[in-house]
Structures are given as structure tokens and as C-alpha cells.
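The other protein chains are all here in position, but one chain of the complex has been omitted.
Then we have subunit A:
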Amino acid sequence: MKVLIVEDERTLAEEIETFLKKAFYICDLARTAKDGVEKIAINQYDFILLDLGLPDNDGLVLLKEGKKYNANAAFIILTARGNLEDRIKGLDLGADDYLPKPFSLLELQSRMQAISRRKFGINAQLISIGEFNVDLQQRMVFHNDFGIELSRKEFDLFSYLLLHKNRPLNRMQLSEHIWGNFADDDYDSNYIDATIKNIRKKLGTYGSVDWLETIRGVGYKIKCAS
């Protein structure tokens, strides 16, 4: 998957790049709207991550312009402006998602994955983990074709860990994924623990859940060989 990061703040662009490279994305950087349009005109991208506050032009203009060359690319707006109008305007202009700064890189990847599923139909519907198969579309976990129902938040948490498999995720990151800006570390980490306990209990009756590891004092990780 090829990603263009249009962001004038160099350090930020580099951090996004570092993160996405680890997830096997190929990244290009553009620091101005002009630079961005040129790169979009020449190359085909799957994802275009777009900062709205560019030095030479508004990112929304670039969005319109970019759609002409890369009609199939998924546009994700990243902005510190974060007002409702920009969001509506961006989505009206055909952006696929909108992440207000500051955002978590894990969240960015999760959104990109969701778009992949939705837009490109990529990523096998079924992900296997241990003795289980997970259907992200139906939001169901199967054990030998037997469906195990998880609550909405349990599945959210489970699929997030699954997406970022082999990465330790702390409670703060997990609660932020579920409650977004409403997350409150002091109050929500216990809930995360309880939810993980529930997931283990529900799945554990059917098979081993050793792959769902607790990392003491940090959080949780799904360990998976593949």
C-alpha cells in the first residue's frame, strides 16, 4: 500500500512515516500543497493523509485537486483546526475520514484498515488467531464455525488488539480507542481490565487464549506468529 503524507510539520510527518513503514506501508512525504499536487499527479496512492493547514494553500483545495488525479485514493484529513465546519466540508469534498490532531498513530492505522476493508475489499474477511476466526465485517468470533458473541465494546477492544498484534498496547491507548476524547485514564483502565477478563472468559470456554498476553504494569498484547 502506498501512502502520501502531506504535512508541513516535518517531525510529525516523519513519525507517521516511521510508524506506517513498520506496518509495511510505503510512504512519500510532501510539505506543501504544491508539492502534494505534483506528487499526486505523477504517482498513484492508496492513501493520502492530508493536513489542512499547509503553508501555501488550504488542504481542502488540495483535496479537490488531488481527487482529479487519484480518484481511487482514500483521503484522510489530519488537522489541528478541528472545527465542525472543516470536518463537514472535508467529508463533503469526498474525504474518507477525518482525524483531529493530536491523534494516536494506532488510531490512524485502525482507520486506514477500516477504509481498506470498506473501500478496497482487501484483508481477508476472516482473521485467524489461535483456534479462533474473527469476522471483522460481521463483528463475530468463530470457533469451528460456532459463533461466539462479544459485546460491542468487547469486540472493539479485541479487534483493536488484533489489528495491532504483537504490539503491547497500554490501557490508556485502549480506552482512548473506545471513548476517544472522553477517555479518562484514572477511571477507565479498570474497565479495560474487566473487559479483557470477559473476553478471556467467553473465548476461554472454547479454546486456549494464551495468545492474549498481559504485560504487567503496561497493558495487553496479542501474540501471533504470522
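By our rule, a contact is a pair of C-beta atoms (placed from the backbone, for glycine too) under 8 Å apart; a residue touches a chain by one contact, two chains touch by 3 or more; residues count from 1.
The rule we apply is simple: contacts and distances are computed from a predicted model.
> As a check of understanding, state which of "Peptidase", "STAS domain-containing protein", "Putative ABC transport system permease protein" or "histidine kinase" is the UniProt name of the chain not shown.
The record for the missing subunit names the protein "histidine kinase".
> Can you say which of A:Phe19, A:Tyr69 or A:Tyr206 touches the chain missing from this structure?
Considering the complete complex, A:Phe19 is the one touching the chain left out.
> Touching the absent chain: which residues on subunit A qualify?
9, 11-12, 15-16, 18-19, 22, 80-85, 101-106, 153, 167-168, 170, 172-173, 176, 179, 181-182, 184-185, 187-188, 190-191, 194, 215-218
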